[in-house]
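One protein chain omitted, others in place.
Entry: subunit A
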Amino acid sequence: MSTIQYLFDGFAVALQWHNLLFAFIGVVIGTAVGVLPGIGPMSGVALLIPVTATLTSGMPTDAAAASSIILLAGVYYGAMYGGSTTSILLNTPGESSSVVTALDGYQMAQKGRAGAALSIAAIGSFVAGIIALLGLVLLAKPLSNLALEFGPAEYFSLMLLGLCAVSGLAGKSMTKALMMTVFGLMLGTIGIDAVSGIARFTYDIPVLYGGLEFLTIAVGLFALGEVFKTILERDSGDAPIAKINRILPTKQDLKDSAKPITRGSLLGFFIGVLPGAGATLASFFSYMTEKKISKNPDSFGKGNIAGVAGPESANNAASGGAMIPLLTLGIPGSGTTAILMGALIMYNVQPGPLLFDDHPEIAWGLIASMFIGNLVLLILNMPLVRVFAKIIQTPKKYLLPIIITISFFGVYAVQYTTFDLYLLLACGVLGYLLSKNDYPVAPIVLALVLGPMIENNMRRALTISNGDWSIFVTSPLSLVFLIIAAAWIIVPLILKFTGKKVIVNEEE
C-alpha cells in the first residue's frame, strides 16, 4: 500500500466520531493548559494520561491506544498554541517556547493590536502544523524502513545519541544535565530485570518489583514541582490584561507575516526533528532569523508582527517535527514526547519502525487526527480567544490546590497504591529543588523511559558479540551515531571554551 492509501486509512480512524471528540477535547484542554501559568505541556499531558486511560478502558487495546494518543497529542500541540495567548496579553509566557512571542506580541497588545497578534499566531500555528505534518507523512515511511535495518547495537547508540542531545542542550550546566540523565537511567533499573528476572534494588519491597512508574515521576517532577514553586514564591501581583478589540488581522498584517510564517515553519520543523533541540530553540532561531532578514531590524521588540508570526510558527512546527523521531525510530527527543511514548508503552504499543507495520491505524490515525486537530484549533481559537483570555484570570488560590488534587487522583487511578502518592509528593519537592538550582528535570523523565530499552539493546548487542564491546564501533551506523552523540557533548564545551555564547534549551 502506498503512503496515500495509509493516510486515507488514517483519516478513516481519525474521523470516527469518538476520535473526533477526543481530538477536540485534547486541543481545548491543551489550549487551556498552555494559557494557564503553572502547567506546561509536559505536566498537562502527564496529568491526562490516567484520564484517557479510563475514558478508553472499554475499547479494544489498539483502538484505545489510538484514541488516547490522539487526545494526548492534541494537548501537546494545543498547549504550544495556548502559550502564545498569555505572552501576548500578559507578557508572561505560559510556557518557555513562547518567551520570544512576548517580545513583540505584548508590544502589539499595548498598541491595541492584541487581536491581530493573537490571530496571526493562530494562523501561523495552523500553517506550521500542516507543513510539519506534510513532512511527517513524507518522512515517516522511508525513515521507519531505514530503522528496520537497525540491530541492537545501532539502537543502543541511537538512544545514547538522543540522551546526549537532550543533556547537551538542557539547562545552564552540562554536568548537572548529564547527572540528571544518569540519575534517570538509574531510577529505570529499579525492579525486576527484564532479561534475567533478577530483582534489582528492590530490597524486598513488593511495590518496587514493577519498577518506578514513570507517570508518578513525571507528574511529580513537573506538575507538583511547578505548583510548589508557585506556592513558595509569591508573585508580584497580577498584571492587567490587554484588551482585545479587533480579532481579524488586516490584509497588510497577512502580507507582512506570510513569509515569516513560511520560514518559521520550515526552520521549526527541521529543528524539531533533531533530538534535544525543541520548540524553545526553534522559536529563538526563528526570531533571530526574522530580525536579521528584516529591512528595519529596529522595529523588532516594538511590536513588529513578523516577530510574532515567525516564532509562533516555528514552535508549532517543531512540536510536529518532534513526532517524527518518536513515531519512526521510537526515540523521544524531548520531555513531552517522552511522556507520549510512555503513554503508548502503557498500552503495550511500542513506538518505532514496527509501529507503521504492526499498528498502522495508530500511527496514521494520529497523523490524520493532527490535521483535524490543527483545523479545530484554528476554528476554535479565532472566535474563542476572548474566552481563553478569561481562563488566565482563574485565581491561583483555587487553581493550585485543584492541580494537586488532580495529580493525586490521576496517579492513584492508575496505580491504586498510596505508595505512589507519597512518591509523587517526594518527586514534587525534588522537582522544585532541582529546577530551582538549574538541574534540568526533563532528562530524568526521558532517561527513565529510555533506560530499560537502552539496557536491553546493550545486552542483546553484547550477547551477539560474545561480550565484545567493540561491536558498538565496528558497525558503521552505530559508530556514526556515537560520534554525533559525542559531538553534542563536546561541541558546546569547545564553544564555551572559546567564549562563544551557547543557546540552551530550557524546559518545555
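Keep in mind that, in the parts below, a residue touches a chain if its C-beta (ideal position, glycine included) is under 8 Å from a C-beta of that chain, and two chains touch if they have at least 3 such contacts; residues count from 1.
Keep this in mind: contacts and distances are computed from a predicted model.
A.B. asks: One chain of this complex is not shown here; going by its UniProt record, which of these names is it: "Chemotaxis protein methyltransferase", "Cysteine-rich domain-containing protein", "Tripartite tricarboxylate transporter TctB family protein" or "LytTR family two component transcriptional regulator"?
C.D. replies: Result for the unshown chain: "Tripartite tricarboxylate transporter TctB family protein".
A.B. asks: Among A:Leu208, A:Ile391 or A:Leu462, exactly one should touch the missing chain; which is it?
C.D. replies: Touching the chain that is not displayed is residue A:Leu462.
A.B. asks: In the complete assembly, which of A:Val182, A:Leu208, A:Leu254 or A:Met382 touches the absent chain?
C.D. replies: Candidates A:Val182, A:Leu208, A:Leu254 or A:Met382; residue touching the omitted chain: A:Val182.
A.B. asks: Go through subunit A and note every residue touching the omitted chain.
C.D. replies: 54-55, 57-58, 173, 175-176, 178-179, 182-183, 185-186, 189, 193, 195-198, 200-201, 228, 231-234, 395-398, 400-402, 404-405, 408-409, 412-413, 416, 418, 421-422, 425, 429, 433, 437-439, 455, 458-459, 462-463, 466-467
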